[in-house]
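Worksheet: one structure, shown below.
Removed from the display is one protein chain of the complex; every other protein chain stays in position.
Every chain is named by a letter (A, B, C, D and E) in the order it is written, and numbering of its residues begins at 1.
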């Protein structure tokens, strides 16, 4: 890995469980904007879960700007406190978590950027640290999956998005933010029977755009099937679909409606609601998650930081469902069981 | 028609079915921003459906800015691809569609602007081309209806809006964006028994504001009756109400909630959701639509282009339900029947 | 009271029922931006209900800006007309209502600001005028409750918020926008059995954050229990809980989702919808409301004025449920009974 | 005059010299946003100078939004304190000044709006009150000049602008924001030998655009002649040109560079600097000013309020050079004589 | 050339001199936003000068967004009228000018994008049409120069910028927006003795950053040498330096101060003023200009469109100094000779 992606000194060896810097120690508007104001740590081996930024937008087809996604998600994440009031998860009491900084992507050469991302992720994954990656456009999920499956084998995939991202090529290129999951399937990175795509919608070139997915064995849940419904029942089914094998969760912020996530590059109207987005991530509780990402947050198009704030919350909720974040004992006293959401 | 409203050369006579310029031929951020990057065509006789801009805001009572509505809707429409993933409509395979440019409205004289709009629309309508008009404030629907009914006779009206727009006068004037449908009724342009108003809400001067409509025979669906519900059942009823006669669909973007459509002049909180908006337009499938409009998009108050993007999508969805856009054979294989939306 | 908080001359003694300046007398974009373009009145004794601004943000923990809340709520309130199309309330026909201007808060000393707010509110409350206060951060509700309970005794509390605001201290301070209701309880200002908190969510420090409330006897309705539901049934229960005693309604705009209310200081994703917000306020119809507030509107983070517009609407809806706003006769002809919303 | 333009009670007869509400009595972010937080006064006869809003944008050729100019100028004017640190003017110690509110313009009919403006201004001017008008697009200066010259006879004109505004027609209309001064000349409202236009620039249709002015006898100072220079020497010449007769000062904010005044409808690059703008207004000291205006501030296009703040400052500086604002005794102790600015 | 970059029909053969669509034929807010609302023309052989867009930002090192530069410059260019009031140029009376649309750049592969740009420019240049290119990041000037010098031989270069853009590599790449002029020199595209760089400033890595340029023979004019001065004398010297040979003018908008051009990717404080920018372009009058560009306009970071408006004006001024734009007879009656600006 390019050493420049880890800028902090390496003396954090016996890593205890880090806690986010609290609002009573430093006002939330103060301090350096790492993810949740966690320490910046260079050695992923000291962590169970690491937040990792991949600033990239040269794989995007319309509006750019996701290169600033990691920085802005971190800036808005300073509002997050450690305890999840809804699910009663207290991830920092059970997991060693920190901010691993950013991968040094190549701003001018997408192929090299992809190689660098894979190399960086390998260091994280091979150290036994599960990455929650802050994108960056959706191109980054391909090298992430390459690094993850090298260790864990093919994964089940929960893919939230407005788009299927299964183009064969875009503008003649094999690698771009709209080809990620076709490449992933071709390379055997994802198990099509354990793949679900949620929130797909909008305009395309032909029915084939989504039907191809179905023919591969993916479950495709178009957004119209989500309108006006809790997605907790769907996630019950998804958990059954995923089983006990390794699972990766890739959340493209444009899966959510533009009113809630205007800061993205290829917005599509009529998207998921934020409660549905939370239900999806919370519904991954109990799965063998080996990694997750939040991608396509584009700060130049955001308004009042609400997209980056949502991205930060989703990344935090991903942490809350990482294996080990919640002790095995059931959340018996929860006022609101997750299934009933 | 004022020739200046059609700026392209006239040599497009044997008009085949135009296709939007695709993202693999020109990146979506490139090219001239016509509607969906369709050709700019000057002769409506070569088209089945024409997108037409009417830049006007001197009929508005509060915030101005809709004069830039057509330009911004076009700018955001570049993201739209030709095929409707939800309804499986492929309108460009069945209809001749292009961008007809803008009507040259008078920026200083509302009466003259209204006359120019009617004259421009007459040329389109009389050529056998059905217009989908991009406003402009809601004043424009009066001259549009005048032109349309001259050819088609009184129309049924599906009117989506936060406001009834049936004031007798505004600031003493007979013509303004809040008097359109009282004038239309008085002039016999709309059939009150075949008129429905959806999304009405907010504050007014008296119960009469909406009760007057009901007394004329309009169906009035206040937004409170829409909250938390699919509007597909309502649209079943609306289709029955409309029957086989000609129908006009007028969609004021302020019918939708300000969170989804902040870029408008007289926003009212608690509006329709975007899925409901799509259900309304998609629910017009099968009707004898003779024209449609999206009005009141005011770019200076928009955020991240989401209002204009919604306007562009609604205009596209209108195209998808224009007679002929979908072949008569039923969409038997659709994963999600439109009625169940 | 500091005389500077009432800037208009005092000669409005025989106060008839003021009416908002209408759009046919002055375009809505014109005129001085008082609340709903009502007269600015200095003597609360001439009013049944007074809109009152408390510009303050030095009690806030993250983003500032609520010091401009009153001014911006007024600026957006100019769109409001006198009659409530949904509930059929015509408050200005039955109540004497005006704008009382702002309290002169101390921008540098929170303790003094709190004292000034209490003194100002006492003048209003002691004159028999029920205040609808435009904040300002949530700190202001403590001195407001002090002034109100001094006259009315402990109140029932309907508290809409993303946060419980029951911290013992913040950054070591007893008074801040996150400690208001713990102080209020300690001081006997609110009756815990007649207290409900709606919309709570997000991240915290421990389960105790909300469980403490429950142990005091508050009803806590986390937002997950609201998702996808009408809150009219909840409000039936709340009315039963409140009974006939005096009730105060405190509405933190961050109770609503950031997509609808981005302009606030500590936004939390997944919040109430605007219809739910309206259901809550409309659901207070029939209670013995002795005052209400809309707080935490922060204009610098707003987008297109939608947060301030929502704040203005909520303040207006509060007026519509103030005792006397609706005559005792039942709203028999309402097309949509409030309970069914 | 339409009585609705003066909303405050009339009991302010023995009008002493009003003072702006000070920052130590009410924080500047608080209180109702009248101009400089002065009292709102209904009787111009009690004033020497009155600030008056004319919200109008239906005379504008490109971007709208100036209908919100008066409101936003007032909102930003709250930062202004009473004493001019540069010129040492203390206008409120010598003149009776207040805010007269807005003229109720017709939003839909430019001719009627123009008539209403003239009628409103007549009431002010005929009462012996000199108006400083906050626009509004530049169309408003025509009816203002009509009202003023009816009392004072033809005036000398200091006209700051990017455009000459001497079109014969615009889109066929005789009245619009680009025809004002041709109409004024034709009607004998301005004395061409006592007319100067400063800051003209940009693109036009022919040399005639500015040469016509010169042939009428106007002095035309194109902006290129201003670049890099103090305008104090120019203003020495202008004062000589104006002599002792009545003078009107019309300041189109687009005379200033878009970097300093982005919030306007027809911006032209390369404009006057703000120091030059201040030199022009300060250079009118000693002239027989009978009125002045600041026009074309369009808040929807502003950034951080800087255009409206500049408009507020210019209006204040106009007040400081109104006859009587500075006592006849010379400012002998001024650290920086105005001429040397 | 990729045919998709020219979208209009080809039937404009006997091209007369096109005129921009005038504001009296179509309001400036209406019509399709081509450059200056000129016709969109597909055959460069019919033109003397063509405006051409190159939407690209994958060569940029910091903020992206210049991919939308051409579209936004066109959108703001609608305010431009045909005649130059300052220089008295009437370019459309003497030259055949139109909008040639955009080059279809590859959004994912910079090398391919560069090849496409060169191919597209060759078609224009080889047809005898001089291009004024609207960028796009500064990478595009390399393939433009390749196309131009293939026909015209090495050119003199007037380069306005905050940065020298002579890095050997950026992030290891030979082609990026900061290496353009080193590559151009290495390839023999520019004549170092006839190269001037104006406006350079800010921070770098070593003195060598600019000294390298000097050693190659470039004239380097750091911005500190421009502060507070007219650049007309400098341009006299530059014209002498350039002599009679072919000259290319490349204007990076970040040469201008961020207050006037905030919408750019790598802003540097303390830049050129807009009058200086205009002096530079106007100072190129009389040179054998074979092409020009305006690059680095990044709309997502713009404010009120002022950067794109400036870009549009600079492109227009470039047109005004293209050979043939002004007839050989001297502008004897000009009120302000260009040299004296």
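Note that in this section a residue touches a chain if its C-beta (ideal position, glycine included) is under 8 Å from a C-beta of that chain, and two chains touch if they have at least 3 such contacts.
Note that this is a predicted model, so its numbers are computed, not measured.
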Neighbouring shown chains of the undisplayed chain, as defined at the top:
A, C, D, E
Among A:27, A:128 or A:153, residue touching the chain not depicted
A:27
Sort through E:134, E:147, E:185 or E:200 and give me the one touching the missing partner chain.
E:200
Which listed residue (C:33, C:52, C:89 or C:110) would be found touching the missing chain in the intact complex?
C:110
Missing-chain contact among A:36, A:73, A:89 or A:104 belongs to A:104
Given A:71, A:96, A:150 or A:214, the one touching the chain that is not displayed
A:71
Quickly run down the residues of subunit E that touch the omitted chain.
61-63, 169-172, 200-207, 209-210, 220, 222, 224-225, 227-228, 257-260, 262-263, 266-270, 301-303
Missing-partner contacts on subunit D, residue numbers:
22-24, 27-29, 78-86, 88, 90, 228-230, 257, 259-260, 274-275, 278, 303-306, 309-310, 313, 316, 335-336, 341
On subunit A, where is the contact patch with the chain that was removed from view?
2, 4-5, 7-9, 11-12, 21, 25-27, 29-34, 37, 39-40, 53, 55, 67-68, 70-71, 74-75, 99, 101-107
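Criterion: only the chains that are shown with their structure count from here on.
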Between subunit A and subunit B, which partner chains are common?
C, E
Half is the threshold here, strictly exceeded: which of A-B, A-E or B-E has more than half of its contact pairs identical to D-E by residue number?
A-B
Centre to centre, using CA atoms, which chain is the farthest one from subunit A?
D
Find the geometric centre of each of subunit B and subunit D from their Cα atoms only, then give the gap between the two centres in Å, rounded to an integer.
41
Note: subunit E residues in touch with at least two other chains are 27, 29, 67-68, 106-107
Using the touch rule from the top of the page, what pairs of chains touch, sorted by label?
A-B, A-C, A-E, B-C, B-D, B-E, C-D, D-E
